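Step one of this worksheet: look at the structure below.
With one protein chain withheld, the remaining protein chains of the complex are depicted in position.
Order as written gives the chain letters A, B and C; numbering starts at 1 within each chain.
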Amino acid sequence: MSNLERAIADIVIANRILAHQGVVDAYGHVSIRHPDNPERFLLSRSRSPELVEARDIMEFTLDGKVVGDDRRPPYLERFIHGGIFEARPEVMAVVHSHAEETLPFGLTDVPLKPVIHVASAIGGPVPVWDIAEKFGHETNLLVTNTDHGRDLAKRLGNGKVTLMRGHGFAAAGQTVQDVVRLAVYLPVNARVMTAAMRLSPNFKALAPGEMEGRNTFNPKAPESWRAWEYWARRAGVSDLLGEVP
Amino acid sequence: MSNLERAIADIVIANRILAHQGVVDAYGHVSIRHPDNPERFLLSRSRSPELVEARDIMEFTLDGKVVGDDRRPPYLERFIHGGIFEARPEVMAVVHSHAEETLPFGLTDVPLKPVIHVASAIGGPVPVWDIAEKFGHETNLLVTNTDHGRDLAKRLGNGKVTLMRGHGFAAAGQTVQDVVRLAVYLPVNARVMTAAMRLSPNFKALAPGEMEGRNTFNPKAPESWRAWEYWARRAGVSDLLGEVP
Amino acid sequence: MSNLERAIADIVIANRILAHQGVVDAYGHVSIRHPDNPERFLLSRSRSPELVEARDIMEFTLDGKVVGDDRRPPYLERFIHGGIFEARPEVMAVVHSHAEETLPFGLTDVPLKPVIHVASAIGGPVPVWDIAEKFGHETNLLVTNTDHGRDLAKRLGNGKVTLMRGHGFAAAGQTVQDVVRLAVYLPVNARVMTAAMRLSPNFKALAPGEMEGRNTFNPKAPESWRAWEYWARRAGVSDLLGEVP
Partner (left out) sequence: MSNLERAIADIVIANRILAHQGVVDAYGHVSIRHPDNPERFLLSRSRSPELVEARDIMEFTLDGKVVGDDRRPPYLERFIHGGIFEARPEVMAVVHSHAEETLPFGLTDVPLKPVIHVASAIGGPVPVWDIAEKFGHETNLLVTNTDHGRDLAKRLGNGKVTLMRGHGFAAAGQTVQDVVRLAVYLPVNARVMTAAMRLSPNFKALAPGEMEGRNTFNPKAPESWRAWEYWARRAGVSDLLGEVP
């Protein structure tokens, strides 16, 4: 299996896991940087994540142009991915989701913070990108061109995730396993923080040292692979997993 | 496939999607204006949406009378549909639902507003129709005659949706895809707004320009079809979808 | 099919519906008064409702004694059913459930009121039975003898449902369809009222006339049968439904 075939199989797995875990629904997408060409990325054609198969994957340049003569309609918001891959050379995978639990934090100035160890990769209070700050109040909130994508990437900065006001979030990872895991636990973290706030305003977020402790992520470590394998089996795509490490 | 056959297939799809997405349960219904006769509409016999098949669809005049000698029991509340089709010639499809998340907003004077872009079609604060305002406090809250239906349609006005106190909501669309999408995301929007209010009273609703930006809906656009196809597949009725645009 | 066979089939349907709808879990039960002998009632042996079959149904006298030489272990809390059947000759079916959403209202003095029309049968603020009032604070909260059962029935009074502090609720109906419907919508009503209270302390409960309007329940009416048939089909027991009215 070539690097490209592996990457495509991994995108399919990621799509199906995110759909099965309820992180994405009809909308939302996940991409991987092309393993052989860092100036390109791989992303499904316009299709709901639960339905994505290997043959749906298209190739894009970082400014969101389709590579080759592939005429299938792409996602309108492929610029989220291009913008982040352009700004962050070390990022290898990007998730965009409308996960409901994260949305309230995009509408208020209460910062979403990591409070549980499975979400420690968040790394600190999550910034909020409001498209209206730069592009005004006449958009449909979608990231539909490179200007939008670059502005979003700027708000993400060196972080792992940014909320998008009235829309969802974008997350970046050094591996697809890394960013899928973050995308799965970000909504859980949001629910737990929300519930803790209602119990008491003095809830304990993770300490800085507790966040840093997990910043290196090895997808082949047993504790990481365990989740990837489990989620893939639940989503019905364990046949795509390849060799167990 | 005739226009009528297409409309009937679409009603079945809509019923099954709404049931599968949890927008309707044992109760709730969805109608389409007759494609060849704007003075009539199509609606299932009295049956839970998840069980509706093509042969269950009946035909009604706008005042809720059964067309022909069809003796099967109709929904008691077909007047919701008739009232709206009568008042709004451009409306081609109507959904009635008891979706739980929308109910609290019918019981208080806190207005439900669009806060997420997938619900931007709501278009503004949602009005509440209280049957007791005109018909007193001795009803069973059901819309069981043309007076009820017309009064409800008046509260809907030129909007896309009205809440019904202690009962649910009624939504209107220019296509069945449009109104199903609104019905799916209205409860999500209600949950997100509720959660945002608890974080802070200063939550951001969509700006007027952000709502208007999405008022034209093309069900054949890839981003619209993607959801319709996905929901239909999940609901087990993808065989009724017809030709993919 | 005899009256007794019909009653047993209906108990099985009721058990499976309540389990499938999440009203009962490993615990909870539903009974029917013996159709040929008002001094007896029918109830499953000690078994989780989702697993109950016709052969599990046992017969009891109103003081909770097993009829005949049936040696299978009965539910410890059969006295809930006996107590209510004894005190209320018109009641033909009883449900006991731990439904989570109703429990908070048993722990505080905020009264649970009907706020949605599908729960209008509740008929007014729901009383709370606290076993400790009469039996002290050394019980395990279970209704394990006729004294407990009669005291519970006294708190129920002429109503349709009483909460049980730290435990759940007991509901009574003139038909099994009636009480199952109430048991399905009571938790929904509790969630809606809870959410409305958080939006505003001035939420609108149903008016007295709106509650009375639905007190006569006809299980054979299309709008009632529709739900019974739908829930039975979802729960996999539609073959037990008998003749469609």
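We take it that a contact is a pair of C-beta atoms (placed from the backbone, for glycine too) under 8 Å apart; a residue touches a chain by one contact, two chains touch by 3 or more.
Quick caveat: nothing in here was measured; it's all calculated off a predicted structure.
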Shown chains touched by the chain that is not drawn here: A, C
Given A:D69, A:E90 or A:E223, the one touching the chain that is not displayed: A:E223
Positions on subunit C where the hidden chain makes contact: 25-27, 46-48, 50-51, 73, 75-76, 98, 100-101, 103-105, 107-110, 130, 132, 136-142, 165-167, 194, 197-198
Contacts of subunit A with the absent chain, listed as residue ranges: 115-118, 120, 188, 191-192, 195-196, 198-200, 202-210, 213-214, 222-223, 226-227, 229-231, 233-234
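Here, only the chains that are shown with their structure count from here on.
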Arrangement of touching chains [line / ring / star / complete / other]: line
Most widely separated chain from subunit C, with each centre as the mean of CA atoms: A
Same-site or different-site touching of subunit A by its copy subunit B, using the half cut: different
Whole-Å gap separating subunit A and subunit C, where each centre is the average of the chain's CA atoms: 46
Subunit A residues counted as touching two or more neighbouring chains: none
